[in-house]
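Subset of chains shown; positions unchanged.
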Amino acid sequence: MSGKKKRVGGRVKRQFADTATDVPPGTISVDPNAPKPVVTVIAYGPEDVKEEQVTDIESLAAYFEKWPVTWVNVDGLGEEETLVKLGHVCKLHRLALEDVVNVYQRPKTEHYDEHEFVVVRMPAMTGRFETEQVSLFLSRKFVITFQEKQGDVFDEVRKRIREGRGRIRTTGPDYLAYALLDAVVDGYFPVLEEYGERIDAMEDEVAGHPQKGLIGRVHAMKRDLLALRRAVWPLREAVNSLMRDETPFITKDARLYLRDCYDHTMQIIDMIENYRELAAGLVETYMSYVSNRMNEVMKVLSIIATIFLPLSFIAGLYGMNFNVEKSAWNMPELNWAFGYPFVLSVMCATVLGMLFFFKRKGWLGRSEIDGGDEDEDDRR
Amino acid sequence: MSGKKKRVGGRVKRQFADTATDVPPGTISVDPNAPKPVVTVIAYGPEDVKEEQVTDIESLAAYFEKWPVTWVNVDGLGEEETLVKLGHVCKLHRLALEDVVNVYQRPKTEHYDEHEFVVVRMPAMTGRFETEQVSLFLSRKFVITFQEKQGDVFDEVRKRIREGRGRIRTTGPDYLAYALLDAVVDGYFPVLEEYGERIDAMEDEVAGHPQKGLIGRVHAMKRDLLALRRAVWPLREAVNSLMRDETPFITKDARLYLRDCYDHTMQIIDMIENYRELAAGLVETYMSYVSNRMNEVMKVLSIIATIFLPLSFIAGLYGMNFNVEKSAWNMPELNWAFGYPFVLSVMCATVLGMLFFFKRKGWLGRSEIDGGDEDEDDRR
């Protein structure tokens, strides 16, 4: 248990660690345990592509001059020096750089004079829902992306650049930025698919035979959907303001594409809200299942008591030891020749009467209020 | 069970299949299992109508020149070549064409320089609620509609064109686009009617005798209403932006008609929200019915216990085997001449006393808190 608490506490702590209040704004306070930055450059034009890993940050300036589009990707944020140099060479604003390092930003788009700065969160579906911060700078010559660690959803974009598929090689950095954002946005669909399947499974479970811990699992999913929503709502705003703001870095043509990307975020939000409502409905349905179940138990209990308590009373009655010989008033039945059969008959009559009463009440036969098995047919 | 899961899983999967992240934007990636496209042209002017199935896409250009209005309808999206050709001949934007093929778009209106592009979802009430995507291009000369498969709600429009009823033959493609959108919107009314009747039936059921699986059915209906809402809310926005945006393709006159169409979407949304609230109220009412039922069971149980437990105790008391002969203190009642009648009288008195107590508590007579049969009268 304590092990778990530590884990959870750790999660909370991590989430706030970056908002340290003891440093002046604009300070780039790297987390020393984070992976060291690995800088990769992909520069391309309509004709050619060059791709290499870079260690001398200063050499980047040459790329910007020579190539129409340069994409600098930084994996890992664990070394201040590289980041500061990069900021200097590419003229990245200090406030933006600070946000790059503090990896718990809300998605947002910020306009600076020298560049647009976009923060998005890339989903990573590893058991429970988690996100990684991707920061993106867009200027007239380059796109710079920062990721917390290696491994991303950009491989397809890289392939398209290398192979010259689609329009990417003939367009500017704005289109590249769009392609990257779109890859991040599309990365949410598998996550949603996963949750969609979980909800479907849980709905089947509620309608059929709820397993142990269902409510706990629904609660955990609702928590994840909340986190998902917290990541995507501002993402939508970020894409929207990128699409609408007057910024010189994005051409009218790229805006058309961003509109497409915006549509996708809207679709994701629709799905999330949908799932949230379905999850809420699940709890409600489950609770009614529990109520019905309790009802059925009560019914069984009630039937048993109603049948056996009177019977037992009758039996007890004739187990009394009144002295039959003292008077003819004292339990004369005991001496009747057919006393026992008579009592048995009375008992049978009682049982039958009660069964008839229950029948009329509708307590026999299958429970009429039941969320159980045959349900599935109704739902088709 | 596993069969069902597959079906459901299949539904989820299909919904996301189109959002493949491994293709550049603007790629027209057709689903090879989808029906092959069948292209039908209806061209008309005030005087004349021509209607034919077209296989040579190139020949469409001639129509556009000769006729005032040409409506190209494509049923089935299962072949890339036809779609690409069509896109080329009619100058459809690649991004729009991509959306045509990815059939899980939200309803929307997008303005392109060469045409307006509208996506709507046409309802198909086949057991559970489902929608089919209808994409519509509107330019100065033509309307092009794409549907997933044959069979639609446009027959009435076709008839009006053929017979020259109404204003349709004397107006431009914008009026045709309106007529088609209106047909789609009106297609939601039978669906709503269906749900309205279901809710009425369920309300009667809750007030009368809830059948097995009611909660499951309500849950399923809420799910459908959610889907319906997801289809119609953006539809409203789409119609609204078509009506308000500054676009050269829609005349002032057609805007008046679109306002009418917009009113209809508002009416639909009103109904959906109404039904959603009624469904929520149903669950609440049902839960109170269950509570009342349990209450009644508890009452029966309680009455039985209250009556028979004391009686049984008295009977048990005189079933004890204390030796009456040892002393006059040992159960002298057993030797009384009227011991048995006396005990019976005590028992009767007990029962009567308790009945009186219950009467005062209001536990006898009909349950005063009951959601049952006579209810209906109250509701008139």
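Going in written order, the chains are labelled A and B, and every chain counts its residues from 1.
In the analysis below, contacts are C-beta pairs under 8 Å (C-beta built on N, C-alpha and C of every residue); 3 or more make two chains touch, one makes a residue touch a chain.
Fair warning: this is a prediction, and the values are worked out from it, not measured in the lab.
**Q** For a quick check: 2 copies are placed, so what copy number does the complete complex reach in this file?
**A** Full complex, one repeated sequence, 5 copies overall.
Rule of thumb we're sticking to: only the chains that are shown with their structure count from here on.
**Q** Quick one: which bits of subunit B touch subunit A in the complex? Just the residue numbers, please.
**A** Where subunit B meets subunit A, its residues are 1, 4-5, 8-9, 11-13, 15-16, 19, 21-27, 93, 95, 98-99, 104-106, 108, 110, 112, 127-128, 209-217, 219-220, 222-223, 226-227, 230, 234, 283, 286-287, 289-291, 293-294, 297-298, 300-301, 304-305, 308-309, 311-312, 315-316, 318-321, 324, 331, 333-341, 343.
**Q** Okay, in this complex, where on subunit A does subunit B touch?
**A** 153, 156, 160, 165-168, 178-179, 182-183, 186-187, 189-190, 192-193, 196-197, 200-201, 203-204, 207-208, 256-257, 259-260, 263-264, 266-267, 270, 274, 277-278, 281, 284-285, 288-289, 291-292, 294-295, 298-299, 301-302, 305-306, 309-310, 312-313, 316-317, 319-323, 326-327, 329-331, 362, 366-372, 374-376, 378-380
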